[in-house]
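Taking it in order: structure first as structure tokens, then the write-up.
Apart from one protein chain that is not included, each protein chain of the complex appears where it belongs.
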Amino acid sequence: MSRKISMKTAINEALDLEMRRDPTVILMGEDIVGGTGAPGEDDAWGGVLGVTKGLFAKHGDRLLDTPLSESAYIGAAIGAAACGMRPVAELMFMDFMGVCFDQIFNQAAKFRYMFGGKAETPVVIRGMVGAGFRAAAQHSQMLTPLFTHIPGLKVVCPSNAYDAKGLLIQSIRDNDPVIFCEHKNLYGHETEVPAESYAIPFGEANVLRDGDHVTIVSYGLTVHRAMEAADALARDKVEAEVIDLRTLSPIDWDTIIDSVERTGRLVVVDEAHPRCNLATDISAFVAQNAFGALKAGIQMVTPPHTPVPFSPSLEDLYIPSAEAVAAAVRRTMAPSPRSTLAA
Amino acid sequence: MTTLNERIKPIVMPKWGLSMSEGKVTGWLKQPGATVNLGDDLLEVETDKITNVVEAGEAGVLRRVLGEPGTVYPVKALIAVLAEPDVPDSDIDAFIAGYAVPAADGGEDGADAGPRYAFAETAAGTIRYARRGDGATTVLLVHGFGGDLDNWLFTIDALAEGATVYALDLPGHGQSAKALPDPTLTGLSKAVRDFMDVVGIGTAHLVGHSMGGAVSMRTALDAPERVASLSLICSAGLGREINQGYIAGFIDATSRRDLKPVLETLFADTGLVSRQMADDLLKYKRLDGVDSALRAIASSMFGNGEQTVILGEAVGAATVPTLVVWGAEDRVIPAAHATALGSAARVEVVPNAGHMVQMEAAGTVNALLKDHVTKNA
Amino acid sequence: MTDNPYPLDKADLLQAYRTMRTIREFEERLHIDFAKGDIPGFVHLYAGEEACATGIMMHLNDNDRIASTHRGHGHCIAKGVDVHEMMAEIYGRSTGACRGKGGSMHIADLSKGMMGANGILGAGAPLICGAALAAKFRGDGGVGITFVGDGASNQGTFLESMNLAAVWNLPVVFVVENNGYAESTAMEWAVSCDSYIDRATGFGLPGVTVDGTDFFAVHEAAGEIIRRAREGGGPALLECNMVRFYGHFEGDAQTYRAKGEVESLRANRDCIKLLAQRLTETGIVAPAELETIDREVNALIEDAVRCAKAAPLPVAADLLKDVYVAY
Partner (left out) sequence: MAPVIGIIANPVSARDIRRVVANAANLQIADRANIVLRVLAALRACGVTDVLMMPEHGGIGRHVARGLSRAAAHGEAPYPAIHPLPMPVTGTVADTHRAADSMRRAGVAAIVVLGGDGTHRAVVAHCGAVPMAGISTGTNNAFPEHREPTITGLATGLAVTGRVPEHIAFAANKRIDVSLDGRVAEIALVDVALVTERYVGARALWKPDSFRELFVTFADPEVIGMSAIAGLLEPVTREESGGLMVRLGAPASGTAASGVTVLRAPIAPGLMASVGVADWRRMPAGVPFVPEVKAGSIALDGEREIAFSAQDRVSLTLRDDAFRTVNVGGCMQYAAQYRLLTGAPAPVTAEL
């Protein structure tokens, strides 16, 4: 049975279904129950934006509110994972990883390798990412490249409710540590989502739109910008293929390369800060592995190299727009020096 | 208000299946002025699920072509006009000017107003089904391995013109329960009868595709009083051979890149496999329980690289009227199996069609099915 | 025949001695072999601190988890990690406890409840909170012990973990191994409130200080604290005052220590000498029995070194293995 639900509801549903299926799944985080110990309602918030609302009523003590103490409880989630639990720890805003990154990248990510393959750390760390919430520099970043940099971590960033549910279920069932990035501006976005449980395998990009002229690769919110751009371009008979990466580590290189080999043009759209991000990574990979197929220089569409600004007038300029994506595509479609030479 | 000129026949954007609301004209196979015979290929229409050919339902001259290639039209939008050469142009222009596009899911068609799907709680678990039409005879459509009731996209509405048509999702398939109490042919046949009990079907004409054909045969053998006739489309259960690569490929594929070539095996025209078809199947295959259900069924029926249950001889000996239809280019189960029942069945092998012959040559297959059902009503 | 005045039977007493001797011999041998250049990387030796690990670990089973420090060899041996595998690991061999991927600072054996030595100081405390949380969910009575040096006790992770353990009432014991030096910096200078016990008190945890060179003192205090945790009494802190015979790491000239300090400690506060003295003076154990253990331990370490040196190094294919369970 399939119905239209928001990404927020889809995440809640995934957590609920997995907690029902597997008693070792526990949830922890700041205010994920909300109101613990306070005189009012027990289940007051259900997460700062209500993503976990209602789960306490269903699963009780398996939801643990935590002190504002990220390095302690993220570490505890990792320790519990190494001892047979499947904790899903919420880092309210991924930006907060600054205070607990050691536990993520020096502990969780390395246990398996450093202990000679004898450890499994099936922890999921969920958190909000992305700009557009007028939340300013410390609550708006797309820090995905920091995680993809670290071997041992898996990094997921869904663009819609269907993917969010299936990818979160896979994240919980996965035996490696997973960083699950939820774009806060997509929480209200609705898609058809089956009521049943399903898992979307990691490392398989979703081709949202077929096209032969240019390949646009993105993830998270900017996937929608890419689709808007593709629709606009189609009116001018430019058919863009739009690839939603869904998981950033592992990443589906084959789909990217297959597409670029067909289209010969690549635009990568990344909401992360521009230096050493997914856009640069993908551009480099394609340049190294499919250079011969390229008919034009690769274009990257990213925010500027600045913190996320607060004022709406500035933040709107910061986030990559559909127009910027379309403009990038048009740059790749312009006659390149190579084709001029060939002519 | 123009008076209805019965000699002017509108060609409209067809509604294939239950979820289609619009379609894109991809190209005309007949040019304006051409003479069209019944069943001729008129144009190609692309939907989000599949690209298909629209066949002429009536004969005449293609007087006007209104549907622009590359343009999307709502269902029932007028895209061409057919008429005899002697109908004046002015009448045709007046007809076009007066044509009103009904709403896609308009209230003027009672059957469209109801829910697209229904669910029945049966002994075999929750079964999703669709019901169309309300004719006196009842037809039950049974899909094949890994399929669902949308495999009858081009079939269900055509048959519903003269019958009450049900299409169900077998257990482990579509949106029916994924747990399989019994993954054998007997178990699936039992589930079909459980479904008939719950929705109140006493006797039905069973139309089975592929594995659904075997399920239908099993049902006819086990409960002959409930099966008025059998229509077996590219059916399993009529010979040993089966394309094991297809079965394994279908089960193992987890990405569109893996699944698409597998799905292409199903069609003579591989271009018919759309992104949506692959995506929908992947969504289905990802559901909890599907993988194990498919593996259980496959190992029960197609173990060791061949079909394990052969029912041809038994069905041939039974008295149930049987139609066998096959796509000549079926790459899953060889068309040679069509003759397994010998003279006990009517056999039609459709050229230029593959395993999904009911989709690829919908007009032909629908006509054969209607004929078979009507004759044995 | 003398009756046993100790809270452990003779076999356990001998086992305690054997464990402490094994740690000492292991570390002394590394000290020598490191100086010869046989060992890659760097090692931090536990010599002098054996009574602490041994006295605590004798109360634990494989179901109990410990999170260790960079100075983890003693904890590993006392928790039951195989000495041959440890030695091979330190030599970077494929037969090592971590197949040569971890080295001295990351020896782990989760099957023994040893969650790893840790190169990040203070990082074990949150992890052990998680282990204790898992034990609490399973209801198996397991406890978690995290070790921290006097230096790393200043880490936010350690302090946050005491708070979390108290808030969640976790069966965790925070063991501060106070050897007086954070690398080269004196504890007295670096710890603001001057007392780990006061810090624990600040989080609502009881704190106990014992003489970490006295096996029986550690054993008895740890026993009570661990039992309290198992019974749901919540977290506690145990401070063991102990002595470090060697430098922070091998190669440390220790010029920050007073002249004669180490010699005096070796003469007067050697926990193994003290234990041996107690065992023999009460007549429970004959000196010859300890000598036998000394010989056996010596042979064990000798064999571990021999095997480690003979063992194969990891090969190129191992470089890419075990980054993920599946990727």
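We call the chains A, B and C, going by the order they appear; numbering starts again at 1 in every chain.
Quick note on the criterion: a residue touches a chain if its C-beta (ideal position, glycine included) is under 8 Å from a C-beta of that chain, and two chains touch if they have at least 3 such contacts.
Values in this document were obtained by computation on a predicted structure and should not be read as measured data.
*Asks:* Can you pull out the displayed chains that the omitted chain is in contact with?
*Replies:* Visible chains that the missing one touches: C.
*Asks:* Among C:I120, C:V208, C:C307 or C:V325, which residue is in contact with the omitted chain in the full complex?
*Replies:* C:V208
*Asks:* In the complete complex, which positions of subunit C touch the hidden chain?
*Replies:* 2-3, 5-7, 188, 193-195, 197-198, 201, 206-210, 214, 216-217, 219-221, 224-225, 228, 236, 239, 241, 278, 281-283
Keep this in mind: only the chains that are shown with their structure count from here on.
*Asks:* Count the smallest number of chain-to-chain hops linking subunit A with subunit C, moving only between touching chains.
*Replies:* Minimal hop count between subunit A and subunit C: 1.
*Asks:* Could you tell me which chain lies farthest from subunit B when each chain's centre is the average position of its Cα atoms?
*Replies:* The chain farthest from subunit B, judged by C-alpha centres, is C.
*Asks:* Taking the mean of all protein CA atoms as the centre, name the chain whose own CA mean is closest to it.
*Replies:* A
*Asks:* Determine which two chains are connected by the greatest number of contacting C-beta pairs.
*Replies:* A-C
*Asks:* Taking each chain's centre as the mean position of its Cα atoms, how many Å separate subunit B from subunit C?
*Replies:* 71
*Asks:* Using the touch rule from the top, collect the residues of subunit A that touch subunit B in their complex.
*Replies:* Those residues of subunit A that touch subunit B are 1-2, 162, 166, 194, 196-201, 204, 206-207, 210, 254-255, 258.
*Asks:* Please output the residues of subunit B touching subunit A within their complex, sorted ascending.
*Replies:* Counting only subunit B, the residues touching subunit A are 119, 175, 178, 254-257, 275, 283, 286-288.
*Asks:* Along subunit A, where are the residues that touch subunit C in the complex?
*Replies:* Result: residues 24, 26, 62, 64, 66-67, 69, 71-85, 87, 102-103, 106-107, 111-120, 151-152, 154, 174-176, 203, 250 of subunit A touch subunit C.
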